[in-house]
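For reference, the structure is listed below as structure tokens.
The complex appears here without one of its protein chains, the remainder shown in place.
A, B and C label the chains in the order they appear, each numbered from 1.
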Amino acid sequence: MTALPWGEMARLTARRALFAVPVLLVVTFGVFAVAAASPFDPVKAYAGTAALGADQETLDRLRENLGVDRPFTARWWDWLTSALGGDLGQSAVMRQPVAEVIGERLVWSALLCAAAFAAAVLLGTVLGVLAARRPGSLLDRAVTSLAYTLEAAPVFWTALLAVWLFALQLDVLPAGGLTDTGSDQVTFGQVTSHLILPAGVLAVSQLPWFTLYVRQGVGDALAEDPVRGARARGLSERTVLLGHALRSGLLPVLTLIGSRVPELITGALLVETVFSWPGIAAATVEAATSVDFPLLAALATLATAAVLAGNLLADLLYGLADPRVKLNEM
Amino acid sequence: MRCDPMADPTAVTKTVWRTHGHARRSTHTLRLRVSAALVAVTVLAVLLVPPLVRLDQQAVDLAAKLLPPSWSHPFGTDDVGRDLLLRCVYGLRVSLLVGVVAAFTATVIGTAVGATAGALGGWVDRAVMRLVDTFSSVPHLLLGIFVVAMFRPGVWPVVISVGVTHWLSTARIVRAEVLSLRSRPYIDAAVSGGASRWRVAVRHLLPGVLPQAGLAAVLMVPHAMWHESALSFLGLGLPTHTASLGTLIQGARGSLLAGQWWPTLFPGLFLIVPTLAVAGLAGVWRERINPRRRSELTL
Amino acid sequence: MTERTPVLSVRGLSVRFLLPGGRRVAAVTDAHFDVAPGECLALIGESGCGKSVLASALLGLLPANAQTAGGALLGELDLLTAGEHTLARTVRGRRIGLIPQSPAAHLTPVRTIRSQTEETVARLTGVRGRAALRAAAERAAGRAEFPADHLDRYPHELSGGLAQRAATALALIGDAPLLLADEPTTGLDRDLVDRTVDELRRHVDADGGRALLMITHDLAAAERVADRVAVMYAGRIVELTDAKAFFGTPGPRHPYSRGLLDALPDRAFTPIPGMPPELGALPAGCAFAARCDRATGDCAVLPPLTDSVACHHPVPAAAPEDIRA
Partner (left out) sequence: MTTRRIRGAAAAAAMAGAVAGCSAPGSGGADGAASADSVVIGVPTEPDTLSPLLGYGKDGNSKIFDGLLARDAGMELKPALAKALPEITDGGRTYTYTLRDGVRFSDGEPLTADDVVFTYRTVLDDKTNNTAKSELAAVEEVRADGDDKVVFTLAHPYAAFAARTVLPVVPEHVAGGQDPNTGSFNTRPVGTGPYVLTGWSKGEKLTFKANPDYWGGEPKVKKLTMAIIADDDVRATRLRSGDLDGATLPPNLAATFKGDDDKKTYRATSYDFRAVTLPTGNPVAGDTAIRRALDLAVDRRAMVDKILDGAGRPAYGPLPVDDPWFAKDVERPRDLTEAGRILDEAGWKPGKDGIRAKDGRPARFTLYYPSGDKVRQDHALAYASDAKKAGIDVRVESATWEVIEPRMNHDAVLAGFGSTGDPDFGLYTLLHSSLAGDGFNNMARYDNPAVDEALDTGRRSQDTKAREAAYDDIQRELVKNPGYTFLTHIDHMYVLADRWKDLTTQTEPHEHGFASGPWWNVEDWRPRT
């Protein structure tokens, strides 16, 4: 075993970071442009129903305070420069700094996504290998059909049914929230029990993809020469499957993991909503309904950065897992 | 047997053949039939039920609220006594309409962008594809949420939201197809024959690209429906008075918490079944075209 | 030679594939041959004639849509009826060592040679413990003259010759009495071909009990190493004879075999006219008739393998008593 190629990894990361800069610029610019094109009045959004009774003077003052009269390019530039300085602005709808909104929610979203992703990868690999072992067998068909069905099922629907079954009918898991009570304490046990259902549902929504691709990858690998060679050497079926077919079969899956990050974020958005998980999702929906520019821009940037980071991570993993790939050529 | 060097040459005709391992039975025909039947049923239901069944899907019958599935209401009733089967069919109709229009929009945008990039090449191609990459880095739903948020929930914002987020893959496919077509001799012939760029693009490239774009469009319909229902579920899609599969599921949340599962279950199934059917059809179609190719996953 | 019990005895082995749409491909039809200890049998023929399918059939590695008939006895065990369990536990690696075609491709690309060697050693010899495995793997590499300092490389980092040695090393680990070399020289240059087959021969000779079935389309390699030659055409063995007689005088008796030899650059360098028939659509009679300059009306009937050759009008035999069937 050789040591990790830190240098190459760092160089790849740096190249990707460089690529990310224009992407993020365009995305944030796009958010401000779309927002500017909106026929909706952000002043009224800020004031909420109170604006209905408010007089024109109040609205004008608000308009000035919010700075919505200036061209969106100027607002974008201001936002960008202060964002670089660490100030993401004030969230109008949450009435607190954007950085704070994101800061206190990001942890929980990340926890949810990480748990779900890990579960989906593990379970998907197991199911995929089981299905690939005997293509066309009853097990394979069962797994494949289930995977296609779950893939077609909207995640919020699955989530609702899961709430119904596990929280209402069986009453074994809490139906939502992060912790049990209004106590200010967030305990490990509580978070775990509250995490199972949302993470499970999110995992189930990501599971079909992994299962199908692992099945495909391992199935293909099983028909290829390295596996024939391994079999001919008299290796046990287990070793052939896990040591050879799986290891080559997972490679194509690994490259595609990065492309799953947007799906994961989408799924998390919906799952968080159903389970009132205090993550980014609730903030996103609220920011969207209230046309909260600074928050929207920050969230868009965050999501984009997450996607790019996911791609980078997948490439790094792939480069490490496949000795034929050179990181510095990616 | 070992000592019998000369086997009877006619033995081969009586050969007992042995099978090894599990033969993979071809399920194409079955899959094709089931998928086609489901698509047909869906389309028929959506097209025929509203004009034929002269029932008012909005008809409130408070006396019949939240009835579980029965013969008179196969899917049960919702919390103001509307028949869920009828609601689901109408919901599917709306969702399908939004899906089809959105997929069409996305395909038109994608084909235009992809064909332009592929046909013009050079810096235009590079710039456009860079833009496509950038767009791909933003999660679709998030992008969709932006658009809807900016223009308020409604049918058109949803269509636009799906349209502007889903053209990316079509653009990539079309561009690749155009690039491969461009290298064909007959295109060269047309160009050297003095045809203008646009003429070549319209007369030669577009017809070659349309089948691919068409397949992409068909596959996009379930995805667009899914997108619509997700937005509606978040309260950012269609207004609640329009029955779509998403608004139906959203509206059923309260009943679900009260233990009535059917208002949630059936609209979801109505979303799953056409998706599976379309995926099944597309999968079979793809394998027919190119059976040796690594069969791509169709969802 | 004749008095020794053959290591492998193939009787009427047939393999066919069922394709979607009800098509059938007769990859191997009614093959008969023996391989004795200390002997090297070269199974030769053009690419796509069914040679490699035969190797897969012997190892039980046919794809799921294949059907087999006949028998292939390895000692008392019929390889064609033996279960997967038996094949995996007692035959592959232990009683038949496979030296595969394109050896680098037969190694899992994401693992080092060492890891795959150690794994095989552990499985086949029962050696346990990290250090012991390491030593055993290096010994195994040494037997095939694979340099120990290349053990930590990945398959794609090896040259063709080294990959071949790695494959040989792996095939030898189980001390199998039968080595099955499936096109071992594909893609190697002449020098390397010679060295490879010489090494194979050495492993046959080093231990008098070992037999080698070498499947190849490389006639020069076959000449260099084989004791006997079986010529395969369109899934059938059309000639089975002594290597010396085949390559020397009087030479092959089947017109196809002659054609093969004549196609060699250092001989007449004239290719056989026409193309081999598709295995999915074989004619009723002699499959070679369409390309054969000696073909007559008799050829519409399938010629049996009699007197070491399956032809209605072979080139006359010089010394038929030398030949075992």
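We take it that contacts are C-beta pairs under 8 Å (C-beta built on N, C-alpha and C of every residue); 3 or more make two chains touch, one makes a residue touch a chain.
Just so we're clear, the structure is a prediction, and the values are computed from it rather than from any experiment.
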{"item": "Option from A:Met9, A:Leu80, A:Leu111 or A:Leu256 whose C-beta touches the chain left out", "value": "A:Leu111"}
{"item": "Full-complex contact with the absent chain, from B:Gly81, B:Gly121 or B:Gly208", "value": "B:Gly81"}
{"item": "Contact with the hidden chain (one of A:Met9, A:Ala99, A:Ala175 or A:Ala223)", "value": "A:Ala175"}
{"item": "Residue of C:Val110, C:Ala140, C:Ala243 or C:Cys286 in touch with the missing chain, whole complex considered", "value": "C:Val110"}
{"item": "Touch list for subunit A against the chain that is not drawn", "value": "1, 4, 44, 48-50, 52-55, 58, 93-96, 107, 110-111, 114-115, 118, 163, 167, 174-177, 179-189, 191-192, 247, 276, 286, 317, 320-321"}
{"item": "On subunit B, residues whose C-beta touches the chain left out of the figure", "value": "56, 58-63, 65, 79-82, 152-153, 235, 239-241, 251, 253-255, 257-259"}
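Rule of thumb we're sticking to: only the chains that are shown with their structure count from here on.
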{"item": "Interface with more contacting C-beta pairs, comparing A-B to A-C", "value": "A-B"}
{"item": "Subunit A and subunit B: spacing of chain centres that average the CA atoms, whole Å", "value": "22"}
{"item": "Where subunit A touches two or more other chains at once, by residue number", "value": "135-136"}
{"item": "Residue list for subunit C, restricted to those that touch at least two other chains", "value": "63-64, 84"}
{"item": "Subunit B residues touching subunit C - in the complex, by the definition given at the top", "value": "1-2, 4-7, 9, 11-12, 15-24, 26, 291"}
{"item": "Residue numbers on subunit A that touch subunit C, as the complex places them", "value": "135-136, 223, 225-237, 239, 243-244, 247-248, 251, 321-324"}
{"item": "List of subunit C residues in touch with subunit A within their complex", "value": "56, 59, 61, 63-64, 84, 88-89, 91-94, 96, 98, 100, 102-103, 105-111, 116, 119-120, 123-124, 154, 156-157, 167, 170-171, 173-174"}
